[in-house]
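Read the structure below first, then the notes.
All protein chains but one are shown at their positions in the complex.
Chain nomenclature is as follows: A and B, assigned in order of appearance, with residue numbering initiated at 1 for each chain independently.
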Amino acid sequence: MTQSSGSVTLVLGGARSGKSRYAESICRQTERALIYVATAEAHDDEMKARIAQHRADRAADGWQTIEEPRGLAAILKGETEPGRVLLVDCLTLWLTNHLLGDADIEAEIERLCAAVSASSADLVLVANEVGFGIVPENRLARAFRDHAGRLNQRIAAIADRVTLVVAGLPVQVKGS
Amino acid sequence: MTQSSGSVTLVLGGARSGKSRYAESICRQTERALIYVATAEAHDDEMKARIAQHRADRAADGWQTIEEPRGLAAILKGETEPGRVLLVDCLTLWLTNHLLGDADIEAEIERLCAAVSASSADLVLVANEVGFGIVPENRLARAFRDHAGRLNQRIAAIADRVTLVVAGLPVQVKGS
Partner (left out) sequence: MTQSSGSVTLVLGGARSGKSRYAESICRQTERALIYVATAEAHDDEMKARIAQHRADRAADGWQTIEEPRGLAAILKGETEPGRVLLVDCLTLWLTNHLLGDADIEAEIERLCAAVSASSADLVLVANEVGFGIVPENRLARAFRDHAGRLNQRIAAIADRVTLVVAGLPVQVKGS
C-alpha cells in the first residue's frame, strides 16, 4: 500500500531576508497542528537564551518545537500522520552541523531527500541562498558553499513550491 | 488634517547591478522636479572627483543634488510639497555612515521609516542586497549584513513597489 505524500515547500532567502518569518506565515494559514523543527545549536549563553525565547514564543502560539541539529531524516520518517505541518528552520544549519561533525555529506543529503519525498506530512523547509557573492578565499567556506548549493538544487527539484524571499517579500520560483 | 503621502519605490540590487541607473530611469519618466539625495561620503580625492562629476552630470539634467550622509529623516520631513520626486542613493551607505558613527541603528531605522511613511513627495530609494553570500568571517561585516537586511525588510514593508535589479534589468517583487 502506497501512502500519499504531503506537499513540499522550499523557502530560500539570504541572511536577514525574512525567510523564517515568511515560512511561519504560510504555516499559520493552514490552521493545522504545527511542529517546528529547529536545527540551530546553541554555542553560547546568548544563543541559548534566544533559542529558549523563540521556543516560548512558539509554545504560546500552540506550536510544538523539536530541536534536532542533525537527524532530520529520522524525524521526517517518524511523521507518518497525514495532515500535519512541519516547518524545518533551517536546512543550511543542518548542513553546517553535519560538516562540523565530519559526516559523509552526499550520503546525508541523499537520506534527507528520500525522507522529504516520502513524508506524508506537509513540509515547509527553510534554506539559505549563499552562492551570489564572490568566491570565498577560505577553502572550507568554498566547500560549504558548494554543498549548500547542491542541497538547495536537490530539494528544489522535489519541492512542489519554491519561494525566494527578498526583503521579506516572496518571489515564486516554482509552483504558484 | 491628514496630508496624503507620496508613493514609495524601493530599488534593490547587488554591487554593479545597475540599480542606480534603473532608479534614475524611473525618476526621469515622471517629468517632474527631481531632487537627488546622495549619501556617499568622499574619503579620498578620487572619490571627491567622482562625486563632483556626478553632481555636474545631474545639474546638466536639471536635477538638484543634496549631499546628506546621515540626516535623511530630516530631509524627508522637510519635503512637504507634494508632487516632488526624491531619489535617495543609497540607504545602505546611509546605514554604513551611521554604523561608522556609532549611532543607535535601530532608533535611526525607526526614524527613517517614520519619515518615509509620512513624506508627501514621491520617493525612489536605492539599497544594496548584501545577504546572498556566505557568512562573513569579520564580526563587523556580519553585524552590518544583519542591519542592512532588516533595513531592507522594513522599507520593503512600507513601499508601494519593490524592484530587484539583476544585470540592469528589473524584477518586480512588490507592486507592478
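Simple rule for what comes next: contacts are C-beta pairs under 8 Å (C-beta built on N, C-alpha and C of every residue); 3 or more make two chains touch, one makes a residue touch a chain.
These numbers were taken from a predicted model, which means no experiment stands behind them.
K.L.:
Which parts of chain B face the unshown chain closely enough to count as touching?
P.N.:
Considering the whole complex, chain B reaches the absent chain at 13-18, 129-134, 136, 138, 141, 144-145, 166-169, 171.
K.L.:
Just the residue numbers, please: which parts of chain A touch the chain that's not shown?
P.N.:
10, 12, 14, 129-135, 137, 145-146, 148-150, 152-153, 155-157, 162, 164, 171, 173-174
In this section, only the chains that are shown with their structure count from here on.
K.L.:
Using Cα averages as centroids, what's the distance between chain A and chain B in whole Å?
P.N.:
Comparing mean C-alpha positions, chain B is 32 Å from chain A.
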